[in-house]
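Every protein chain of the complex appears in place save one, which is left out.
Right, chain A next:
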Amino acid sequence: MSTAEALVLPATRTSVTWRLLRSELALTFRRPRNLVMMAILAAVPIIIGVVIRLVGSEGDAGGMIAQTAGNSLMLTVVSLFVLVPLLMPVAVAVVAGDAIAGEAGTGTLRYLLTAPAGRGRLLAVKYLNAVLFGLALTLTVATAALLTGLVLFPAGDVTLLSGTTISLGEGLLRVLAMVGYVAAGMAALAAVAVALSTFTEVAIGAIAATVVLIIVTQVLRAIPQLDWLAPYLLPTRWTGFDGLLRDPVPMSEIWQSLLAFGAYIVLFCSLAWARFTGKDITS
């Protein structure tokens, strides 16, 4: 390889990756199925907000409902808390589980592989696409909740779970941190779904397997005798964003959760890579 080639090649490679990712993202965010899922999830905070507005203000409703009625930011927290355990993971699983198996199922995988991209890069692009979908989904839900909250409830200082009051600006920062945390959790799930996706040529199989895994881990979490197992399960970590509502924020626990997400990503991406780079592509 000459020096000139060596200089040119990385640039070309990067641009191929970018082109591939752009086209993947365009496909993902134009797909009606994905858009409908995002719209439904974005509707949840609006429904919760309207219900609390109509019902929560009367009587002596306590806790989160009372806090939501008292502050616009709390609706975002409540909405994430409702959606993160099951609905958002299912939506991410649909996109990530479809990544490889979907292409294989429709017979387009071999055409994708004729492009000068290489399997490893295609896998990386597919995974990144799923991660970005997870982030976009979280942002959509948070934005819908924030806007609904601002319309329906008074804005002002935010009361944390520990009883401390912080300013609206700091509250917004904490909500942003929550979005990052939840997106990281979804990225960990996307790794699991993409890995499963490389093992089958039926997209719905990979999606269903991921959803079943989520439900099984949720059940395992509920069994008190398996308490020791809970810290290693993704759903336990997902709701850990409530730590950002405490004072002081338990940073060690949050780092631990992010490390756990990272461990899931490394393990399942390497599994997907090992499987996908050695797979016989027949369709």
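As a convention for this text, a residue touches a chain if its C-beta (ideal position, glycine included) is under 8 Å from a C-beta of that chain, and two chains touch if they have at least 3 such contacts; residues count from 1.
What we mean here is this: contacts and distances are computed from a predicted model.
One chain isn't displayed here; going by UniProt, is it "Tryptophan synthase alpha chain", "ABC transporter ATP-binding protein", "Copper resistance protein B" or "Outer membrane lipoprotein-sorting protein"?
Spelling it out: the chain absent from the display is recorded in UniProt as "Outer membrane lipoprotein-sorting protein".
Which residue from A:V50, A:L176, A:V212 or A:A263 sits in contact with the chain not drawn here?
Considering the complete complex, A:A263 is the one touching the chain left out.
Could you please point out the chain A residues that touch the chain left off the display?
Contacting residues on chain A, toward the hidden partner: 62-64, 66-67, 70, 77, 81, 157, 159, 161-165, 224, 227, 232, 239, 242, 245-248, 250, 252, 263, 266-267, 270-271, 273-274, 277-278.
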